[in-house]
Structure formats: structure tokens, C-alpha cells
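Presented below is the structure to which this report refers.
What you see is the complex with one protein chain gone and the rest in place.
Note that the chains take the letters A and B in the order they are written out, and that residue 1 is the start of every chain.
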Amino acid sequence: MTIGHVVDGDWQELERSWADPSGWRRLTSSIDHKTIGRRYLITAFAFFLLGGVLAAVMRLQLARPGHPLVGPDLYNQIFTTHGTTMMFLFAVPVMQGLGIYFVPLMVGARSIAFPRLVAYSYWMFLFGGVFLYVSFLLNAGPDVGWFSYPPLAESLYSPSKRADVWAQLITFTEVASLAVAVSLITTAFKLRTPGMTLNRIPVFVWSQVVTSFMVIFAMPAVMLASTALILDRLVHTHFFDVEQAGDALLWQHLFWFFGHPEVYIIFIPGSGLVSTIVTTFSQRRMVGYLAVVLSLVSTAFMGFGLWVHHMFATGLPQLGESFFTAASMMIAIPTGIQIFCWIATMWSGRIRVQTPMLWILGFFGIFIAGGLTGVMLAAVPLNTQLHDTFFVVAHFHYVLIGGAVFPLFGAFYYWYPKIAGRPLGERLGRWVFGLLFTGFNLTFFPMHVLGLHGMPRRVYTYLPELGWGPLNVVASVGALLMAAGVVLFLVDVLALGSRATADAGANPWSAGTLEWATASPPPPGNFLHPPTAGGREPLWDNTPAQPVVTGLRTDIREVLVTHVLDAEPDHRQRFPDPSAWPLLTALATTALFVGSIFTPWAVVWGAIPVFVTLVGWFWPKSAGDAGTQPWPIRSRTLPRPGEAPAAGGVL
Amino acid sequence: MSAPAALDVRHLPAGAFGSRSLMWWATMGVVLIEGTVFGLTIAAYFYLGMRAPAWPPDSVAAPDLRWGTINTAILIASLLPNELTRRAAERVDLGRVRWWLCASVLFGLAFNAVRALEFTALNVSWDRDSYGSIVWLLLGLHTTHIVTDFLDTAVLTALTFTGPIEEHRFVDVEENAVYWYFVVLAWLPIYGVIYWVPRLT
Partner (left out) sequence: MLWTSAVVFVVVVGGVLLALARGTRRGAGETPTTPDSSLHRGIVISTVATTVVLIALLTASVWAGRGVASQRAEAAVSIAVTGHQWWWEFEYEDALPSRRVLTANELHLPTGRPVVVKVTSRDVIHSFWVPNLQGKRDLIPGMTTAIWLQAAQTGRFRGQCAEFCGLQHAHMAFDVVVEPEGQFEHWLDQQRAPAASPTDGLASRGLEIFTTQRCGRCHTIRGTDAAGQAAPDLTHMASRLSLAAGTLPNSAPHRRAFVSDPQATKPGTQMPSNPFTDQDLAALTAYLDTLQ
């Protein structure tokens, strides 16, 4: 490698090589991480709206005792679909979507790793969600809760296909999430720009890496459980039914082994967003960067040791329960460390309270309250009173909406100029914040009290003499305010945002990370000459002498691969051209998954088109597809671990 | 203002083997995911076993040792052509790669065929009770891996004969061999659980 002066590269050639195909082929064949990332964000948000409509129906129903709008059957489908949508079709995909869009940019890469796999994952996510909602519209929506406990979910008590729809939705979304997790880990570890050593990786990227590892270890548990449930229902295995030595608690252990890490899978990217926005709007490096990163890692580890706190009412031995109480409380320590680091960063920074920062302030108020009710719930004596009441509903909405949705809205206002190339107005953003903050607290704070007054969850109505009416009215009014806030947000983005003509510029917030080092929106291929990292905030730390990467080809799609620890340049990798195989494979997989809730033979027959499409995906078109020398090869040029390539590249 | 300095990477190789390759990372991702699935299934096996009054239930015999043990031997033996394939790939030796891949495919055919016989020798049906269910699930999950491993090895083998071949394909062959290692080594604890745990209790 030579250090010299930059020879002017050819942006046009880079864009031609990396551009999406035009017309309808863009829809079927794009593998650009920014295109896929945008699709993820829009689709996840659409599911958020659908889940919100379901919540609005629930709030309308519960506003009055008796006289229900909808009967128990429809209500059970509604609350099940609401929870399932928010957890599987909104919260995880939206965070992964942000990762797909921004992790490659933040590490200075031209692409995400395994772009076709990421494209496949999007289609699996979309098709899974469509499958759920088509079923719902056909009166076959799942109706036994987002957690689907057997025996209620077994065929004896749920004879229709509804529980199978739920179980298979899990398979769709988990396959999608696992694929993205592998891609994000590989991107963050192998595609970083030179100079971005491990201790210079942006906190948001760390949060995505930690989350991706959690996905890898947690999601298999729910896939295993849902597969076993389908097997019980379809081919009469006996994993969970007690008549034949099955065990209803086995489900709970498997589900919550996934279910508890799941909430950290949602919250940890949110905390990464908080770190990002606090840093930029304090115009100051994060205080305690190492502590923050280690907190993320330890939260992830500890998150796997808490699951039994969802089962305190089942009558487990007290010694075991005490362990899980201790773990459930102690996990507040790393989260607390992050909060103190954020406060310290703000304390010593120069803060501008623009809209993104406003959302982060809202996060602080709401999330901290939710974390504290979580500590309360960790105590077994309190838990056995509050479990399965509206107190828990209040708690998890405080931590999830406070800890993930508020940072998400903040991130949206922060990154919209980068994604769309145009700014969003401050004024409307503040109104959206005000409506959502007020509406949220009005909706969910009373639920703490309702829980303390004995109102259980998942009830489609309640008796007037119980006295729960007034607080339910307050909560429902709050929900209306939240709905108004969301509508205003849509107006802001769809109507006003699209009409703004000012150019946002590359770095409107004077931020420090590399996504702001390229145009808004980023061009195809992201960087002609990727900047190298001279510090943790490259745009603040890089001196004028900091080199940029040159020598990557622009006539084909080529990405620089670096070493894991120190990001030293390793090799160049040819990346694939746009392809429709991910879509075709997703269609084939969908047919297999949907078919297999009706007959086990679908697994056998459905595997054939999946096999065909996978072969089509991987079979090379020509001998230069991967950018290396075609056969016959006289001598090896690709190095093995530990080998340095000789000058000239021949070994 | 002068132009920024250049870090010129044009002389870097166009790929790499082993943990330097992106393909290795994808393979490791799959190994972690599937390893977790196997681990959880084994945990579920022991959980159900501890809750049941007898394991295997009264009047159910433990699975016959014959086919399972034979297949374990075949699987372990298949590591030889697998390792030789991997080394040949690292040497970019197409001739040897073809030869040892074909050998691996033959082993794959063998262990898939014997696996079918294993299912007949379990001495319990999946729908009898939780013991039957978990044994079939555990064996079935591993079977999906040996089937897919066989298929993708077969496709790769075909590719080495038909082409188009370039140097990077040898990285694919090497990573396929890594996955094969995982599938065989993951079998060992599963074999112990299915065939030996009922004999020890």
C-alpha cells in the first residue's frame, strides 16, 4: 500500500456500478443496503400503525365497563395481534432496519455484508407480516396471546388454524432477524474502514453488534418452541400436553428464555440511539465510552439470566426465585451506568435542544420510570400481586415506548435529513413530541394504579362495580392524544417533509460519525474514497492529513475487508450485482412455511422450490463473479490466516 | 489546501481463506445459531426426562444401538475426506478437490441412508408421549442438517466439474468443509443423549 496523494476518482463510474436497477426490477432485485433499510423502516412503521389501530380499538372497548364494542373472540384476536405485531413486526425489524441502513455508513463501508441475504430477510419479514394480517382479516388471526401458552394453544382448546398462524409467523420473523444479525456482525467486524480499531467503533454500531449476538442466542429458543407447538398440533407430538408426560412449563421456559432477551434486543439499539444523539447534541465525545460499551455487553449477558421472573406465579422453589430476583435487579446497574455516562456527557457539553434531543429527554423521563417499576416487579412478594395485571402493562410500555420508541422518533428526526436529503421542520416535530409524551403518560400512568386495584390483563370487559371505569377513561383519552400525535407525524413526514426543497447538506447537525461524511442521501456505493478513522468521532478527530482509501475499483462492486481487531486493510472483495434470487427464495420459503401448517408433507414438497432457488442464488454466472482469477490457476493469490500476500499479490 | 493523503489498497488480494473471509463469518453465524438450537433441544430432553416418572417410559426400550453407532462411525470417518477436501481447497488444487468432494458425497449418501434406518430403530413413535416426541425432534433436527449439508456439498461438487470456476470458489469449498465439521461434531453429544442416556437412567 502506498501513501501518496489522491488521484481524482470517478464518482459516476462508482454510481453506475452500485446503482439499483431501474423500474420494477428495482423492487425485485435491489440489494442496496440503503434501499433495503428504507423498506424495512417503512414496512415496520406500517405495522406500527396497524398495531396502533388495534390498540385504539382495545382502548375504546375498555373505556367503559360492560357494553363491549367487540365480543371476546374478536378482542382476543385483537390483543394477540397487537402484541405480536409490536414485538415481532415493528420493534425488532425497525431497529434492524436502522442497523441495515446506518451500520455500513458508520463504519465507512460501501455495502453491508451479505447484501442478498439482507434482501431475502426483508421479503421474509414482509411476507410473514402479510400472512398474519391476511389471516386476521379471514377471522383466523391468532387469539391466545403473543406468548401463546399451551395447553390453551394446543389443538384441544384451540382447534382452528389460528395458533398455527402465530407459530409460523414466529418462524418467518426469526429467520429474517437471524439473517440480519449475521450480516450486521460481519459488517461491523470485517468491513470497518482502516483506523477504526475496536475502541473507535461508534456506540450505535456496538449496540447493533451486541443486539445481533443476542438475536443469535435467543431466537432459536422461540423457533424451537413454536416448531414444537406446530408439531403437537399437526402430527400429535406431546411436548406440552400433560396427558402424555408433556409439560406446560417447558413452553414457558423456552419462550421466556427468548422473551426476556427479546426486550433487550429492542432496548439496546434504543440505548445506542440515545448515545448517538446525546453525543451529537452535546457536541462532546461520550464520557465513559468504555463503560458504555461494557454496559451493553454485560446487559446482554445478564439478560439471558432473568427469564424465570416471568414465571414467579407458577410456584417454583424459593431459592431459584431469589436468584432470578437478584439478577433482575442487578441488570439495572449497567443500564444505570449508561444513564450516568449520558448525564455526564450532557453536563460537560454544549447542548442544543433541537427535536432529536427533545425525544431523548422524553426517553429519560419515561424509561427511568419504567426501569424502576421493573425493579419493583423483580421482588417476588410484589410480583405475585402485580403479575398479569395492568401494572405490568404499564411497566413494559414505559420501558419499551420510553426506551425504544422515543429514541426511535428522535433518531428519525436526526437521520431523516441524511436519508431523504431534506430537513424536517422543528416546529411540527415539537408538537408531535408534546402530543406523544403527554398522551403516553396519560394512557399508561393510570394503568399502574389499575393494576394495584386488581385489574387483570387480557380481559375484554369488566364489571362496573369494580370501580375501574374512571381511570380507564383517562387511559383511553390518552390513547386518543397518542393517535393524534402519530397522525401529525405522518402529516409532517408525508405532506410537509416531501414538499421541503432545501438541501440538508452532508452534515447538518455537525455530528462526528462517518455517515455524515458523504452526501445526503448517500450515493450508490456510499464512499468513493472512504475516509479512514483518526478517532472515535472521525469527523471531529480526523486531521487534514488523515488518509482516505484509494485503489478500490469503481468499475465493479468492490468492498474493502479489514482485520477484526485493528481494522488494518486485508483484502478486496467483489460484491454481488443486483439479483432477484432473494425474492424468489423468499417466495419459495413462504410457500413451504404456509403449507406446513396444513400438512407435514409441505415440508418435503416445499423444500424442492427452496432448493432450486438457492441453487439459482449461489450458482455463479461467470468465472469472474467473485473478482478472482478464473481457472486455470497457476498459483494461489488468496492468502490464508497468518499469511501476508507477497508484493504483486502472488504467493 | 492540499488533497488528503491516500491509503492505496489496489495491490491487496481479491479475497482470502479461513477466518479472513466473509464466508467464514457467515458459516460461524450458522454454527452459533444451530448449535444453540441443538443445545436447547438437549436441555428440553433433560427437562422432560426429569419431570417424567420413568425415562424412557415403562415398556419402551431404549433405541437400538446398532444403526446409530454405525452411523456415528460413518460420520466420523467422513471427516477424513472432508479434511482432505479442505486442504486441497487451500492449495487451490482442483483435481484433488474434485476427488475428495466426490468421496464426501459418497459418505453423505451413506450416512443419510443409515439415518433413515436409525429412525426405524428408535423403538418409539413420535406421537406416543413426550419421550417419543423429543427423541424424534432431536434426531429430526440433526437429520435436516445432514440432508442440507449433503445437498449443498453435492451442488458444490457438481460445480467443480461443470464450472465456471475461479479462485474464490476454493474459499467456498473450504467453508463448506468447516460446516461439515460442525454437523459431524454436533452429532456426538446428540448421539450420546439419544442412545446412551436412556441406558444410564
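Going forward, contacts are C-beta pairs under 8 Å (C-beta built on N, C-alpha and C of every residue); 3 or more make two chains touch, one makes a residue touch a chain.
Everything numeric in this text was worked out from a predicted model, so none of it was measured.
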*Which chains here touch the chain that is missing from view?*
A
*Which residue from A:110, A:233, A:284 or A:418 sits in contact with the chain not drawn here?*
A:284
_So one chain is hidden, and I want to know which residue out of A:197, A:461 or A:546 touches that hidden chain in the complete assembly._
A:461
_Residue, one of A:46, A:379, A:519 or A:607, that touches the chain absent here_ = A:379
*Looking beyond the chains shown, say which of A:32, A:174 or A:321 touches the absent one.*
A:321
*Residue among A:242, A:297 or A:602 touching the omitted chain*: A:242
_Sites on chain A contacted by the missing partner chain, in the whole complex_ = 71-73, 76, 144-145, 149, 151-152, 157, 242, 247-249, 282, 284, 287-288, 291, 313-315, 318, 321-322, 325-326, 329-330, 332-333, 336-337, 339-344, 346-353, 361, 364-365, 368-369, 372-373, 375-376, 378-385, 387-389, 454, 456-463, 466
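Keep this in mind: only the chains that are shown with their structure count from here on.
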*Euclidean distance of C-alpha centroids - chain A vs chain B, Å*: 30
_Looking at the complex, which residues from chain B come into contact with chain A?_
1-20, 22, 25-26, 29-30, 32-34, 36-37, 40-41, 44, 47-48, 51-53, 57, 90-92, 94, 126-134, 136-137, 151, 155, 159, 163-171
*Interface residues, chain A side, partner chain B - complex*: 1-7, 113-114, 117, 178, 181-182, 185-186, 189-190, 194, 216-217, 219-221, 223-224, 228, 231-232, 235-239, 244-247, 250, 253-254, 257, 529, 532, 544-553, 560-561, 563, 569-574, 611, 615, 618-631, 633, 635-641, 645, 647-649
